[in-house]
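Following: one structure in structure tokens, then a few remarks.
A single protein chain has been omitted from the complex, and every remaining protein chain is retained in its original position.
Going by the order they are written in, the chains are A, B and C; count residues from 1 in each one.
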Amino acid sequence: MEIGFIGLGAMGRPMAARLLSAGHRLRVWNRSPGPARELAGQGAEAVGGAAEAFRGDVAVTMLADDAAYRSVGLAGPLLDQAPRGMVHLNMATVSIELTRELAAAHAERGLVYVAAPVFGRGDVAAAGKLTIVASGPEAALDRAAPLFDAMGQRTWRLGPDPSQAAAVKIAGNFMIASVIETIGEATTLAARHGVPPEMLLEVLTSSLFNAPVYKNYGALIAGRKYQPPGFRLALGLKDVRLALAAGEGARVPLPFASVLRDAFLEAVAHGDADLDWAALAEVARRRAGSEVGAGAAQPA
Amino acid sequence: MEIGFIGLGAMGRPMAARLLSAGHRLRVWNRSPGPARELAGQGAEAVGGAAEAFRGDVAVTMLADDAAYRSVGLAGPLLDQAPRGMVHLNMATVSIELTRELAAAHAERGLVYVAAPVFGRGDVAAAGKLTIVASGPEAALDRAAPLFDAMGQRTWRLGPDPSQAAAVKIAGNFMIASVIETIGEATTLAARHGVPPEMLLEVLTSSLFNAPVYKNYGALIAGRKYQPPGFRLALGLKDVRLALAAGEGARVPLPFASVLRDAFLEAVAHGDADLDWAALAEVARRRAGSEVGAGAAQPA
Amino acid sequence: MEIGFIGLGAMGRPMAARLLSAGHRLRVWNRSPGPARELAGQGAEAVGGAAEAFRGDVAVTMLADDAAYRSVGLAGPLLDQAPRGMVHLNMATVSIELTRELAAAHAERGLVYVAAPVFGRGDVAAAGKLTIVASGPEAALDRAAPLFDAMGQRTWRLGPDPSQAAAVKIAGNFMIASVIETIGEATTLAARHGVPPEMLLEVLTSSLFNAPVYKNYGALIAGRKYQPPGFRLALGLKDVRLALAAGEGARVPLPFASVLRDAFLEAVAHGDADLDWAALAEVARRRAGSEVGAGAAQPA
Partner (left out) sequence: MEIGFIGLGAMGRPMAARLLSAGHRLRVWNRSPGPARELAGQGAEAVGGAAEAFRGDVAVTMLADDAAYRSVGLAGPLLDQAPRGMVHLNMATVSIELTRELAAAHAERGLVYVAAPVFGRGDVAAAGKLTIVASGPEAALDRAAPLFDAMGQRTWRLGPDPSQAAAVKIAGNFMIASVIETIGEATTLAARHGVPPEMLLEVLTSSLFNAPVYKNYGALIAGRKYQPPGFRLALGLKDVRLALAAGEGARVPLPFASVLRDAFLEAVAHGDADLDWAALAEVARRRAGSEVGAGAAQPA
């Protein structure tokens, strides 16, 4: 298939590489040119502007946040010059509000908008094992299916409204953040009563909490291993903000998300924005007056 | 072994039955006599008072809360008449404060105190598949090992201090309650954006959240199936209170537990004390103004 | 002085009338034409567009929120055609972010931006007794002084940076909202222990809490008198959002503001957006399961 690909960051790059490996033709563009050159070495065509990449049968975008979508022109100018009938797969995590706005703007111009955000970090993307949640018009999902297969191990089709996939992604990230906060509080509490974090986590993840989210984040928190970041804490704050905004739009109070917002903000205020978001657990420790000392938030 | 057993409620009764099946001799007592009579039919000796049951090689207790321990006399009088050297296995969920007090009171009188609370509901107890977290003197844990084997599928030995097991149990229940609240908020949010609760849960529990705690509580919440209760919501409030108290004793702020306290209290204020604690999720729905209507919190 | 005035709502209209009474010449504009016609009857010149009103020695604006400022063109086009050197007094409550953006945009075009938000409701504005908090270039504050005197009983000059006045206004509204929530919780608690809300408030406002904010909101809450609204609850939610955004911009966690956000959202979800924001207190009552019944949030 002819594919345009915009946004070649830690996630976008390996996803584009998977599409190339699957035999698709890619026109790629990224704000900074390095990643595009690298993909050109793998067979992609590096183009000079976003407009040239927003072409083909399907355009895939993977930008950082709502602001990046607006500044690249995806809420306006870029759409005007795209070929009618093209499918735009937005695989990034953006707000419900932007999702609605983009869906309407695409429809007005005869383009098809599909929300298809992913769960999984860079290494998972490189292995083609992402979990993809997709919603949009049925026919567009069919057309995108080979791309999903190249990038993910499983794709969930949630329905015709792009807001659905956006909501699942936002709710999912909120749930992960809640797990991190819960582990932070629980391990701090247990440690003060003579139970090391790894002991608490071993017991609990052997039965009721036997899931990757507890094992993975539990290991990072118990070992205080927050570098290199799999997902930056600053992005975690952004995602909690998306959950709060989605709640405001739908009039859903989210007290856990509110606690998370303040805790993430506290972490950022203490200089931890670029650590893995598992470092949120350090907030609970600091509040309890634990001696974290210099370098506490460093790799073990 | 000669075993005394005090407290034959929804958990204590099947646990005692397991011990009988394993060939131990039991003296049993319960405040209301029905359960003791029933166990007598299975070979136990039903005795007339707590003092007569607090005897033998090992005494097992499974009472509702701190207050029950105090009112039965386990913080004082009952200890004075117990045989020196006897091991007391407290398998209930009680406060860190009571745990410390009992450990000291037992030591003063030449008795051995072991905290051995359990994870699992009544049906799990009946199948002998509880998860037991135990801490206390090494020799006492050795002596209790055959009893643990009869009641549980796995026993964790956490160390010599009874507070350790109490803390793991309290932290574990806090973590379960956090999961329930998280699911309540996340499903309410997603539902408002066109994603039914069961769809959100199916997606998430297929990968990152692939653990019994999400599957079990997710199903109850999606189906609004809160009766009969596996664990009463009023007991959930009690356990959150234990977490908050353990935090206060150790100077550990627990903002998630604080949110949970208020949510449980709101649920109780709305008449849901006797539903399963998964009904906490209804608080999130009600706050969002969802039409819950009459009978909303009933089985689907 | 020659004054342009944009935004003739519940606050803007009486403020403009005060300026007319003080002998100033006003060009007025409002999105809906009614209020401008009314002021024309008092001597103002009603003009046909915002651009014609954004003229003169000083332009005063009093719009609803950030979005209104953007849609009217005050973040761009309107500025290009305004006379160089003109002072723009923004007397509305807007975000710190917009304040910074407007200050920069004005400076680029040789215009002078002053933030001068007010404390006080419509009746206070009509009496010329507003409290004005102003910040911006010294000379501009001097030029605006006669206008402030016509509209307010006291003007605070906070410094040269427009963000200062915006921050004081946002912090002040956050503090009022905190008082409302506090009264809601405290009166619900006391009522359950036999102390009617008016009794609690009478005792406390006679000494330590002897301030208008407790007396005024206390009376509304005790009497459940939320209509007509002095300040709509939906605007209260907006202002809490401004506080949270100001906190995020400056990395300041605000746990009380987070609680307020969820409570305001719950109030809106239950249909109270158009009541006075004192109706936030009904959230505390509802959570406690108080029988509020049909029409509870009506005037006594």
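One rule holds in what follows: a contact is a pair of C-beta atoms (placed from the backbone, for glycine too) under 8 Å apart; a residue touches a chain by one contact, two chains touch by 3 or more.
Computed from a predicted model, the values in this text were never measured in an experiment.
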{"item": "Residue of C:F5, C:Y214, C:F264 or C:W277 in touch with the missing chain, whole complex considered", "value": "C:Y214"}
{"item": "Of C:L8, C:V28 or C:A166, the one touching the omitted chain in the full complex", "value": "C:A166"}
{"item": "Touching the absent chain when the full complex is considered, from C:D66, C:E101 or C:E185", "value": "C:E185"}
{"item": "Touching the absent chain when the full complex is considered, from C:G122, C:P137 or C:P255", "value": "C:P255"}
{"item": "Residues from chain A at the interface with the omitted partner, ascending", "value": "255, 262, 266, 269-271, 287-289"}
{"item": "Those residues of chain B which, in the complete complex, touch the missing chain", "value": "241, 244, 247-248, 251-255, 258-259, 261-263, 265-266, 268-269"}
{"item": "Residues from chain C at the interface with the omitted partner, ascending", "value": "96, 119, 131, 133, 154, 156, 158-159, 161, 163-164, 166-168, 170-172, 174-176, 178-179, 181-183, 185-190, 192-195, 199-200, 203-204, 206-214, 243, 246-247, 250-257, 259, 262-263, 284, 287-289"}
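Just so we're on the same page, only the chains that are shown with their structure count from here on.
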{"item": "Centre distance in Å when chain B and chain C are each reduced to the mean of their C-alpha atoms", "value": "51"}
{"item": "Chain B, residues touching no fewer than two other chains", "value": "255, 262, 287-289"}
